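Structure first, then comments.
Part of the complex only, each chain left as placed.
Chains here go by letter, A and B, matching the order in which they are written, and residues are numbered from 1 within each.
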Amino acid sequence: MSEMIKITYREALKAGIREALTNDERVFLMGEDVGRYGGAFAVSKGLLQEFGEDRVMDVPLSESGFVGAGIGASLAGMKPIVEVMTVNFGLLPMDQIVNNAATMLHMSGGQINVPVVIRMSCGIGKQLAAQHSHSWEPLFAHIPGLVVLSVGTHEDARGMLHTALEHPDPVIIFEYTSMLNREAEIPADAGPMDISLAKVRREGKDISIITYGIGVHKSMEAAEKLAEQGIDAEVIDLRVLRPLDEKCFLESVVKTHRALLVEEAWGSINVSSEVSARIMEKAFFDLDAPVKRLGGVEVPIPYPLHLENASVPQVDDIVNAVIKILRP
Amino acid sequence: MENQKNIEPQKAADLLYQMLLMRKFEEKSAELYTKEKIRGFLHLYIGEEAVATGVIQTLKPEDYILGTYREHAHALARGVDAGAIMAEMYGKQEGCSRGRGGSMHLFDKEKNFFGGNAIVSGHLPMATGMALASKKLKKGNITVCFFGEGAAAEGEFHEALNLASLWKVPVLFVCENNLYAMGTALRYSHSMQELEKKGQAYGIESAAVDGMDLLRVMEAATKAVDLVRSTGNPYLLVCNTYRFRAHSMFDAELYRDKAEVEEWKKRDPIPQFREYLLKENLINEEQIGEMEERLKQEIQKAVDFAEAGTWEPEEDLGKFVYTQNSAS
């Protein structure tokens, strides 16, 4: 195994973008304030200076327009990385993403593929209140034709973009604002990551905690706490929200016979609903207990810290839910 | 119709043939619609032929074209095979979009014909983006984007034109002002109805032209295309025209007077151009007769091709959602 380096999630994302810009002239980064401002969250800071205005393009407030333009540029030979500053503004270009990017290949009978990559920062955790704290992974993950990624770890932050840019079809990448300053160790030579498989982040035999995004960290923490109580939890990071890697989580459930699904998105019609339904369909007879879900409370996110915290599952909620499943 | 020097007899004949082909092809389509050979929405361009003909004849094969759901004529002008278009409207896999798209989604990548876009105004941002790619890749080609006057009320018009002008990219926006968006007359769509003036809001050069007069359209389009090609800047060309038929095959035309339609039919671009050619001795009756014979054959051939076409097997339903499972 190679040398390990300590890196923040922000630095890992930036390293991925920098590498992409370096390796392929057709790659460019476009988005609101990615250049002169340095990126709303400083992810792209310095890249304008390094690569110039043609490669790092600030765009006006016009999400439908510039996302559509990114799609168009991808049709004509470029490899755009389009940044929608945060998913909160991601409904404005949603028609472009769904009716154009996700649909063009099909409605042209396979002639025209759309190799665009769209990055959006998302999630809760900065007291940004109802219009700025959305977790809309489920909305995009519902759409066939898209590849939808959730960047739950630093390795993925470093490497998923590379593989996404090689994909011939539109890829949506969700990054987590609240993880930007978090440090972790990754191999110094970390690079391209597969973008088709879920991953077992922690092996365990008693229960499968299936999650993604920030949920990965909370679930890992919960698993450590559970270990102290003699409960051996397996933690699965879905990573790819569409198309789902069901083989990974079904195998886990077949082994552990129990599952808890954790996500921060609103609690109904979300990724966990789908995972639960698939376990129902394909691993029902392996279950020793009903699959449970911990999702976001179905409320626009409130501003005060205590209510914000209460609106998504926390580590203790996960611990308690697991205990309740195992020791009812 | 004013005299225009420099029109070669052969070119004149070709242009007349092209407009007649559009007309007859669509008349045939309407007939086939009532016979239920063609289904879904069918939007006819009858009355507006001078616009697509006049603009597209100025283009080079490497230029990109984007159209709306009312795009049969544009596809024909671009040289997409009439049989492939007809087969597409039949839903046969020999269609130009493999039958997946139907009338509203004609695509032909080899001909640089990018649809067939049925979300009104949704293709404008893509057009800006394609032109951006051309600029970045120094391809030297231009992008031409057709849309209706109704589309210009959508926010994406505003965003796409602003971006195109900010980025100085070679895109020609052609607004086909046929005075109605379904049943909504221009004065109910736009508070300011001199649409070419909207260019000023973006610093985009623009002009309006009589869209019923092929020679005028050619003149205006030549000027516009030359400018876009030489300066690399966008341009807005408004072609004032009229559709003689209903919006689609589901339209009782309650919103306009028959008399108004009849009045406009007096300016039918096809007889207008034919009379001009006869008057100027650029064509004779005999040649026209021959032409009509050729037309009949070409259309019959297209219909035969469509009739002989085959249905895509149901097992292939899942194809063309992602590139990797789309091998044909």
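We adopt the following convention: a contact is a pair of C-beta atoms (placed from the backbone, for glycine too) under 8 Å apart; a residue touches a chain by one contact, two chains touch by 3 or more.
Just so we're clear, the structure is a prediction, and the values are computed from it rather than from any experiment.
Just one chain of each kind is rendered; the file's full complex, by chain label, has copy numbers A x2, B x2.
Please note the rule applied: only the chains that are shown with their structure count from here on.
In this assembly, the C-alpha centroid of subunit A lies 41 Å from the C-alpha centroid of subunit B. Contact residues of subunit A toward subunit B in the complex are 26, 28, 54, 59-60, 62, 64-78, 80, 95-96, 99-100, 104-113, 144-145, 147, 168-169, 243.
Those residues of subunit B that touch subunit A in the complex are listed here as 64, 93, 95-101, 105, 107-109, 114-117, 119, 122-134, 136-137, 139, 143, 155-156, 158-160, 162-163, 166, 319-324, 326, 328.
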